[in-house]
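For this depiction, one protein chain was excluded, whereas all remaining protein chains were kept in their positions.
Presenting chain A:
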Amino acid sequence: MYKIEKLIENLQLEIVSKNIDITDMNMSGVYIGDLLSWVMGNIKPGDAWITIQTHVNIVAVAALGDASCIIIPENAEIDESTIQKSEEQDIPIFRSNLTAYELACKISRLVDKK
């Protein structure tokens, strides 16, 4: 388990869904994927999910798979409806200028250090 708050701090993630209390949230692993039908079948509960797909359906897929949060790499543009839905569903979305690969490497180093 790794605290989401520490993840944000260490990776300097932009908090996209602002109206979610993330104080007690944790992540257990990382999943990367953009084909939502595939992600639905393979993401594990607690995963932080890195995806370039920003359509509103990502929130439902994250909720179904019990993901801890969604991280959008490469500063991709996020639809307003997606942000709104994430706040409704309590699934935080963060954003970074890094690529999915760079994010995963950094998260791996953070989690291993602990």
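Criterion: a residue touches a chain if its C-beta (ideal position, glycine included) is under 8 Å from a C-beta of that chain, and two chains touch if they have at least 3 such contacts; residues count from 1.
To be clear about the criterion, contacts and distances are computed from a predicted model.
Visitor: There's a gap in the complex where one chain should be. From "Polymerase/histidinol phosphatase N-terminal domain-containing protein", "Probable glycine dehydrogenase (decarboxylating) subunit 1", "Protocatechuate 3,4-dioxygenase subunit beta" or "Metal cation transporter", what does UniProt name that chain?
Guide: Choosing among "Polymerase/histidinol phosphatase N-terminal domain-containing protein", "Probable glycine dehydrogenase (decarboxylating) subunit 1", "Protocatechuate 3,4-dioxygenase subunit beta" or "Metal cation transporter", the correct UniProt name is "Polymerase/histidinol phosphatase N-terminal domain-containing protein".
Visitor: Of A:I4, A:I32, A:A48 or A:V61, which residue touches the hidden chain?
Guide: Answer from the full complex: A:V61 touches the omitted chain.
Visitor: Touching residues of chain A against the unshown chain: what are they?
Guide: Residue positions of chain A that touch the missing chain: 34-40, 53, 55-57, 60-61, 79, 81.
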